[in-house]
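Reading through the structure tokens given below for one structure.
Missing here: one protein chain of the complex. Every other protein chain is in place.
In order of appearance the chains are A, B and C, and numbering begins at 1 in each one.
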Amino acid sequence: MGKAHSNALSRLPMFFPDAPEVELDVLIGRDESALANAAERFGFSRTATNWQDVVDEVDVFYNLGPNALHVEPSIEALDAGVSVFCEKPLAHTLEGAEQMRDAAKRSSGTAGVTFNYRFIPAVQYAKELIESGDLGEIHHVRGRYLQDWLVDPKAPWSWRLNDEVAGSGALGDLGSHTFDLMHFLVGERVGDIERVSGNLRTFVPERPTPNRSKMKPVTVDDAFTAQAEFESGATATVEASRYATGHKNDLSVEINGSEGSLRFSLERLNELEFCGADDRGYQTILVTEESDPYVDHWWPAGHVLGWEHTFVHANQEFLTAVEQGEEHAPSFDDGYRVQELLDAVARSDERSEWIDVK
Amino acid sequence: MGKAHSNALSRLPMFFPDAPEVELDVLIGRDESALANAAERFGFSRTATNWQDVVDEVDVFYNLGPNALHVEPSIEALDAGVSVFCEKPLAHTLEGAEQMRDAAKRSSGTAGVTFNYRFIPAVQYAKELIESGDLGEIHHVRGRYLQDWLVDPKAPWSWRLNDEVAGSGALGDLGSHTFDLMHFLVGERVGDIERVSGNLRTFVPERPTPNRSKMKPVTVDDAFTAQAEFESGATATVEASRYATGHKNDLSVEINGSEGSLRFSLERLNELEFCGADDRGYQTILVTEESDPYVDHWWPAGHVLGWEHTFVHANQEFLTAVEQGEEHAPSFDDGYRVQELLDAVARSDERSEWIDVK
Amino acid sequence: MGKAHSNALSRLPMFFPDAPEVELDVLIGRDESALANAAERFGFSRTATNWQDVVDEVDVFYNLGPNALHVEPSIEALDAGVSVFCEKPLAHTLEGAEQMRDAAKRSSGTAGVTFNYRFIPAVQYAKELIESGDLGEIHHVRGRYLQDWLVDPKAPWSWRLNDEVAGSGALGDLGSHTFDLMHFLVGERVGDIERVSGNLRTFVPERPTPNRSKMKPVTVDDAFTAQAEFESGATATVEASRYATGHKNDLSVEINGSEGSLRFSLERLNELEFCGADDRGYQTILVTEESDPYVDHWWPAGHVLGWEHTFVHANQEFLTAVEQGEEHAPSFDDGYRVQELLDAVARSDERSEWIDVK
Partner (left out) sequence: MGKAHSNALSRLPMFFPDAPEVELDVLIGRDESALANAAERFGFSRTATNWQDVVDEVDVFYNLGPNALHVEPSIEALDAGVSVFCEKPLAHTLEGAEQMRDAAKRSSGTAGVTFNYRFIPAVQYAKELIESGDLGEIHHVRGRYLQDWLVDPKAPWSWRLNDEVAGSGALGDLGSHTFDLMHFLVGERVGDIERVSGNLRTFVPERPTPNRSKMKPVTVDDAFTAQAEFESGATATVEASRYATGHKNDLSVEINGSEGSLRFSLERLNELEFCGADDRGYQTILVTEESDPYVDHWWPAGHVLGWEHTFVHANQEFLTAVEQGEEHAPSFDDGYRVQELLDAVARSDERSEWIDVK
């Protein structure tokens, strides 16, 4: 994630000349030599192994560490008036997310969550279509995020499989993106999700450590399924897995409305499939026209963008908000609301019943 | 449905010369003049307006009426030793389905449910791949059946929207196919569905009668979502809707296993998408080789079949079972088990909790 | 082909009740026992091994034999006032096609060529779009027909590989369909093809006889490529091959106009891809609505048709023309014009220069 954000920042001057100028001050990490190395490669002035020492010395703090390290440093930074850009999910617990949301409210700094997929041109264009009424009344939403990197039972254990550090597994890591994207796209039309029913599953209960010396327990979910209901009565299915053979990084959303439907998949992120009121089937649209969101900053029509561009757009928006002292969307409140959903799915799984959100 | 089966029967001699010879004896219906007309067109010898008068005078009784008329005539036929081929869902209530299952057990006749989509070459081929282990251990199943014929709130009311006649809406009509197809494909590997969580939704509560003279209430679901869990621990999402703009008759199944994945859609019924252990992505396979199930009866490789061929195959299998005095799959027991799932989804919706099946 | 047409005729009464009634009189062939067998299966009253004996005893003569047997029997039938439905390509030589065209002109019977792909609902719908101006001025056409059944050098020799019987290889067999489909779709807008440049290729010069006893020479093309130019100045590429690994029966056409574009593939014959003036990409249209050509005769929306339905439509149109004493399109003149193109492509290949057609 550090690489993705560093890269994004380095590209702003050429493609978004109006974005604030950025100086990379201090890179925080654990291992001093790796840190020095990375600092040089990415262009930081200095390094620190203790975040407390430096978190109030900067204008903006990027919190890209494991989920369990989101809460305390973010709150301390915000309380010092430092703006914070935090990786998703907002926290490893609902309580932590709540504290972060409250810190953001009382802070003079700007707080943002890196739900970078909001900033894909095709996603922004989809949102425009939905909000302008081209889909009519929304009936159904399907969100799912499919990966396959854990399908091999011998794939090694990592911190992402430890609930104390990660909070949850596919649910937090992939479900957070999925719920945020769904809400971002249809929230204006159908309101919030009011209740959910979830099912979590861990297929492989322990995995070898990276050096293969011993087995460590997997204490998070490998996959989840969920149903959801929006305020308007629209229904949804939601799902994520790290065991979906044949899918690498496949976040997809489908939406059916009374006037039209649309589909998006992250593996073809330059495309949007849209079936409007005058159409007889889904159009496959290459969302790369100069008139499409963000595209005029890059290349001529038909010249596709990649995954990393989502970070450039997200950083540009966040830093502009910081510079102007404004709120950024997705905010910590947005992050908190996603966390509520993750928490509700997990509780639903425990209780085998639908859970009202809020 | 009468047209689909009549057509299927008429094609057996040319394409399945080993199938039993069929004589169309009596066509049952309500309206005498329409009945006489249809009998002539389809080639029946006589007609009847009262099923009780004739149901024991034939070797085989095709029960193609509305769902609420499945129970009594089927049981009476079976008890008279007449074989019965019944449209899906098996009944409009779980109790009715149970009685039908029991009648089938005690009858000397053969009982079959017309889950015709089992007999698509691509579906049969998918089943072969799954059962031969090409997908490995099954982790996820996604079944959904999307149509859009009710998305217009002015579309007229019909018996399918009356729970007393239909039993349920999208759940029974489309969900029955979906659950059967899922079970048919993966049942041998993952066992039965052990529990479900469901959500039913009616978007338009009343609709005009066909002649537009008045409004009648819609007393069935327009759409449902569900989650399911198999004996093996594999998870599933299931969904059907008559409000999915852009989808006409789109029954699709996706299955992810530890070694491979596959996808099928009824709108492209000659194709199967398969990603095996040696593949780097889904192959799009045209399942029209002479070596593919049923294909050698038809045309050379690459010459695609249509929807109606599923009925030819289903009828050929059923009539052969009748002739040989054997059981047919899908049996009334299969139909009953699907009904159990439909019933469990509906009860889950009422209670907002997971329901154990059986 | 006999099976395809017999099947088509047998389905007319149920689905096209207004089509003329047909009586299968005499089946012509070489091998008496095979003939008797086939006659019974398909429902013919009698058989003949000499076409001269019977060709004037029927109302309609279906000429489905090898290409070299198209000319003489068709002409004799037409000269006897018998209507003729002839398989494609019209003849094995341009001279033969010319004589057949002339015979058709002077005959009281109706003459038709079985370019059955004209009668696919998606193709008819494409033609409507083009002729109503939805594509604007046509700039480019791409026609190609890809199969792979000869890619194995050990695949056996057959009459289709003998130029004396077949006239040509992929050119006549597949190119005839391709050129006819192109002309059918865009002819009204761009006129005839005025000149062509072609390239024929035989990859495997000899093949084993079916019983593997000896090798026989392949004297036709395995594949061809061509360029073409229409009267309007629109350009085309045309291609066919029996060596296109991965393609079974893939006749495809793409058309780009100033206002829109469309694409069709026979392997997905229920679909049309269309990009109109208000679209941002190709719509994938399932051409199965009741309002689509021929569809109201079959099944509800979304219930797909197969390859064989093209023959039902073609026979219905042809027999209706016969009954009404009218011309049928595609006529022998259409067949002759396709033959002119095949001949021009072959001559262009020999001379390595563009050939003016006509």
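For this structure, a couple of remarks:
Here, a contact is a pair of C-beta atoms (placed from the backbone, for glycine too) under 8 Å apart; a residue touches a chain by one contact, two chains touch by 3 or more.
Please read all numbers here as calculations on a predicted model, not as lab measurements.
Across the entire complex, the residue among C:R41, C:H139 or C:K216 in touch with the chain not shown is C:H139. Summary of contacts with the chain left out: across C:D79, C:E131 or C:E259, the touching residue is C:E259. When you scan C:T178, C:S197, C:N249 or C:Q339 for touch with the missing chain, the hit is C:S197. Seen across the whole complex, the unshown chain contacts chain B at 271, 274-275, 278-286, 289.
Along chain A, the points of touch with the absent chain fall at residues 3-4, 6-7, 10-11, 13-15, 17, 41-42, 147, 149, 247-250, 267-270, 286, 288, 298-309. Summarising the interface, chain C meets the missing chain with residues 135, 139-140, 142, 146, 148, 151, 153, 195, 197, 199, 201, 203, 223, 225-227, 229, 233, 235-237, 239, 241, 243-247, 256-261, 275, 279, 281-282, 352-354.
Everything below uses one rule, namely that only the chains that are shown with their structure count from here on.
Farthest from chain C in terms of Cα centroid separation is A.
Centres computed as Cα averages put chain B at a distance of 37 Å from chain C.
Distance between chain A and chain B, defined via averaged C-alpha coordinates, is recorded as 40 Å. We define each chain's centre as the mean of its Cα atoms; on that basis chain A and chain C are separated by 54 Å.
Contacts with at least two other chains are made by residues 275, 279, 281-282 of chain A.
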